[in-house]
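The other protein chains are all here in position, but one chain of the complex has been omitted.
Every chain is named by a letter (A, B and C) in the order it is written, and numbering of its residues begins at 1.
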Amino acid sequence: MKILITAFDAFGGEELNPSAQCLKLLPDQLGQAQILKQELPTIFGQAVGLVTEKIRQVKPDRVLHLGQAGGRSALSLERVAINLADAKHPDNAGQVPVDQAIQVHGSAAYFSNLPIKAMLEAILQAGIPAEISNTAGTFVCNQVMYQSLYLVDQEFPQMQAGFIHLPYSLAQILDKPGQPALGISDMVRGLEAGLDLLVSRG
Amino acid sequence: MKILITAFDAFGGEELNPSAQCLKLLPDQLGQAQILKQELPTIFGQAVGLVTEKIRQVKPDRVLHLGQAGGRSALSLERVAINLADAKHPDNAGQVPVDQAIQVHGSAAYFSNLPIKAMLEAILQAGIPAEISNTAGTFVCNQVMYQSLYLVDQEFPQMQAGFIHLPYSLAQILDKPGQPALGISDMVRGLEAGLDLLVSRG
Amino acid sequence: MKILITAFDAFGGEELNPSAQCLKLLPDQLGQAQILKQELPTIFGQAVGLVTEKIRQVKPDRVLHLGQAGGRSALSLERVAINLADAKHPDNAGQVPVDQAIQVHGSAAYFSNLPIKAMLEAILQAGIPAEISNTAGTFVCNQVMYQSLYLVDQEFPQMQAGFIHLPYSLAQILDKPGQPALGISDMVRGLEAGLDLLVSRG
Partner (left out) sequence: MKILITAFDAFGGEELNPSAQCLKLLPDQLGQAQILKQELPTIFGQAVGLVTEKIRQVKPDRVLHLGQAGGRSALSLERVAINLADAKHPDNAGQVPVDQAIQVHGSAAYFSNLPIKAMLEAILQAGIPAEISNTAGTFVCNQVMYQSLYLVDQEFPQMQAGFIHLPYSLAQILDKPGQPALGISDMVRGLEAGLDLLVSRG
């Protein structure tokens, strides 16, 4: 089994992105599964371009995208990606798309076909806070999740894809009183529990 | 240097109290300082009785009380204890004191005489979220902090005493969506950084 | 112009539902538009049955569903409804559907075809907190919104439909410290501003 995991670089004035930090700490092999890692720029268009290229080249069995969702307090397993790019703040290239479709002929939304509820249980069993989320937003994170599920629909019906949003890391909230966060090592532990579940399911 | 550290048992329907978990994991020796540990029942009167007894017996140079403040997202260095016991929920013996003075002849409040701002910096430097708090509440935590500072005022002028409130641990929020938490090992790391500061100051 | 507005009865242990309270206070006529009101039971299946029947009977030009989203602090104009019923808590008939499609042959999601961004501006202009929301949840609210947009897609292409989630009312948070709320009359004022926009657009 080949699992492609992606993460984003820092954006929105942050110096770090917990998803990129977690990605580095995840193992390259998990049981019988090979882990392939790809960092993405937080840039509309570029990120999905890279993801598409990588998926076509690697043909992974599973794709797990990671990203930061500041303000959340738990690992958020995203349920659904919607066909919309609508930014409130510029991406890392200064783009601020408004109410744009991601794929003109795509479905209004795609549900993740990862076993998110089983993954949720596995992460909670590992003692790490986690939840199902019903929105991946309308920024680059959602675009990347949508694109992978569009590729499942159009080209790779055997592939499973999904997205986990991560809270701020502890380092990010040192100057943000009242914001929730999780330690990087705890987030990695939760992600490994979720990936273990994927691998054990085969 | 002798440092007395106390923590509370679980209360309010919780099965764990992060302060008691942290207490167990703190070292017994820190540089030149000896760490003395005491768990307290979350019971008005009993906890302060035990604290008073222990302080008179051990004559510690520093007293650091630990307790749980569910809903906070950072280690909270308490600035001040007030002369009031006023519970919304029963303590572990079923007591619900209302608007009672802790010491009839005590000051309306005592400020912690620990170097809380230097400790704050030390904890943040260690990468653990921390903040100064202006209220330790009116439950057993505040009563214990008040009592130790009353003893500083009345009997042990060389002693320094204070309180650090801890967020929920990760285990506690697995079924509390949206609540902030910190991992036990991260909290311990923060507490050690604060204690190191105390020891290095002599 | 005929505008059908619906609201829900109380659920989840609450004695009131702010949507039903607002519905009663909205006018029956707004400029050239006739307002038709329908309260719905917070029951999967029954609510959408009533909505479908009412829409086929009345053939409204616009449909605005209202519902309660406790914990939010602003009027939430929902962007999208997803083809999923997945309850954490029982509805008012004790049903707890898990991962069920709303319409087996429906789209994965439908975007509201109301001018939600223009309505947002109108509500903010009226001084009432409002926001675009990217999830209407997976409870009865989402089911009703999905069903109306499904009917737009299948039977009534000229109809516009959408959903506004309301915060708790002040009365609901008297015993819920820390929860945000809005006064009923403020919510009504915001809804009227949004409806005025709809009417003026024709």
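FYI, a residue touches a chain if its C-beta (ideal position, glycine included) is under 8 Å from a C-beta of that chain, and two chains touch if they have at least 3 such contacts.
All of these numbers come straight from a predicted model, not from anything done at the bench.
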{"item": "Chains in view that touch the one left out, judged over the entire complex", "value": "B, C"}
{"item": "Residue, one of B:Gln38, B:Thr138 or B:Gln172, that touches the chain absent here", "value": "B:Thr138"}
{"item": "Selected from C:Leu36, C:Ala118 or C:Leu170 as touching the chain missing from the view", "value": "C:Leu170"}
{"item": "In subunit B, positions touching the absent partner", "value": "79-80, 82, 84, 99, 107-111, 117, 134-135, 137-138"}
{"item": "Hidden partner chain, residues of subunit C it touches", "value": "73-74, 124, 127-129, 131, 170-171, 173-174, 177-183, 185-186"}
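What we mean here is this: only the chains that are shown with their structure count from here on.
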{"item": "Touch-based graph of the chains, sorted into line, ring, star, complete or other", "value": "line"}
{"item": "Per-chain Cα centre nearest the global Cα centre, belonging to chain", "value": "A"}
{"item": "Farthest chain (mean CA position) relative to subunit C", "value": "B"}
{"item": "Centre distance in Å when subunit A and subunit B are each reduced to the mean of their C-alpha atoms", "value": "39"}
{"item": "Cα-centroid distance, subunit A relative to subunit C, in whole angstrom", "value": "30"}
{"item": "Averaged-CA centre spacing for the pair subunit C and subunit B, given as whole angstrom", "value": "47"}
{"item": "Sites on subunit B at which at least two other chains make contact", "value": "178"}
